[in-house]
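With one protein chain removed, the remaining protein chains of the complex are shown where they sit.
Moving on to chain A:
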Amino acid sequence: MEFAELIKTPRVDGVILHRPFMPTVEGTLCLTGHHLILSSRQDNAEELWLLHSNIDSIEKRFVGSLGSIIVKCKDLRVIQLDIPGMEECFNIASSVEALSTLDILSLMYPFFYRPMFEVIEDGWNSFLPEDAFKDLETMTDEWRLSDVNKDCTVCPSYPPLVAVPKDVDDDTLRKVATFRHSGRFPVLSYYHKKNGMVMMRAGQPLTGTNGRRCKEDEKLINATLRPGKRGYIIDTRTINLAQQAKARGGGFESEANYPQWRRIHKAIERSNILQESLIKLVEACNDQSHSMDRWLSKLEASNWQTHVKEILTTACLAAQCIDREGASVLVHGTEGTDSTLQVTSLAQIILDPACRTIRGFQGLVEREWLQAGHPFHHRCAQSAFSNSKPRQEAPVFLLFLDCVWQILRQFPCSFEFSESFLVLVFDHAYASQFGTFLGNSTAERAKLSLPEKTVSLWSWVNRPQELERLTNPLYEANSLVIWPSVAPQSLLLWEGVFLRWNRSSKCLDEAYEEMVHIIEYNKELQNKVNSLRRQLAQLETEDPLLQTLE
């Protein structure tokens, strides 16, 4: 297929761009296969480049012969383009609509994007399971890397290599896979070096209404327990939901069959409820009524903050079982690809200082989200402005990022990255020139040859100039476990994402610069003082007078 077929009008002159808190720009609008471009054709003026895949929805408005299209983006930006001429406006609108809803992965921009920068390290190879396992091997020999899933048939959403208890062989794994939702047998998610406790994740057990059991499954998870120790199973669903799942062949681990495990049910919401919540929240943020009551009631009704609190609470619980109770933990919900990953990844942010570095965080996103089979393509197909009925869209990953931001706010000196890194990851998960977040699983990514045909987001991030921009100037490595507060007063609205385009950030940006300035100046002085001291010391030793004195 040719993009040209979809582009009815490639170019319109005299288009006016309106953006909140920015001066209007008049210029020429161009449509290409992947971008909407507005350029004033003046050397110093800013150009707008918008990926079609970033467009969530568009609306047309006509006043006389002047048409406007309102473009609502997945990064929550809303812009307006005034287009002279009815026909042009119609053509642009329908072209953009067609281009932004193309659902053919191989036509996505990452396949066409050629990097304009030098790749220092190929991000596709930076976080391979075998490398992560090498780190694990330095800490324990109780685990092995199994290639039972090497052709992705045992579990289509798992990567070819997964870490499992050493004493459990591949045949057992195959049997366990038939007992777990989508074949997601329990695998290692995190090893807590401090006390050797582990966190595993899986899909729900398929006990069904007649209480099916699977000896191999019991054997597998019991293999992770120390003699005489109990473990915790954290089911991210309420007990009612878990009970209901039995009717559909799912279920949960019964006490009788898993006597060494205590099961705790939490209430993290499922995907369509989260999507609705996001839509409501963004609508509240864009409400122009200026009424305090209305804002607070809409904020409350969106339930977004409730979800943040629930997810963080569950993650704290998992972390607490491991660090405080000295117990191993198994986390699952239904599929084990959404709420489960929120919990396991956040627990690692809390427990593991390495995950709070820029590189460590990339590794965490790779391990616990991309390789763990979070269906990014499905979940991030639409964001808050979508008019169509949500199918599999859900801001599961955005909620995770929001929770990380909450912890970052509470421990502003313990993260190597700044808020802008989290915002960047959010933007790229929804629309990007990089291939990292395309596809739903490692298997799909391999089929599309993403590592060969596209550039990884991490290749771009892991260059000195980007790293510098994303680094938190306040960072001081903190090797401790950090326990966030989940009181409502402690959880704030993530303004950097939800109000990013609704307010002027000038004063806050200036404050940030001032902060950077204070720290840089201090470093500069430290260097000066140290080098002067060295010079003085040298003078001292060279000084003949001193020697004679002594």
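Keep in mind that, in the parts below, a residue touches a chain if its C-beta (ideal position, glycine included) is under 8 Å from a C-beta of that chain, and two chains touch if they have at least 3 such contacts; residues count from 1.
Keep this in mind: contacts and distances are computed from a predicted model.
One subunit of the complex is not drawn; among "Myotubularin related protein 7a", "Exosome complex component CSL4", "Small RNA 2'-O-methyltransferase" or "Translation initiation factor eIF2B subunit gamma", its UniProt record names it "Myotubularin related protein 7a". Screening A:Ser68, A:Thr314 or A:Ser441 for touch with the missing chain picks out A:Thr314. Hidden from this view is one chain, which touches chain A at 239, 243, 254-255, 262-265, 285, 290-297, 299-300, 303, 305-306, 308-309, 313-314, 316-317, 320-321, 324-325, 409-414, 474, 476, 478, 480-483, 485-493, 495, 499, 502-504, 506-508, 510-511, 514-515, 518-519, 521-522, 525-526, 528-530, 532-533, 535-536, 539-540, 543-546, 549.
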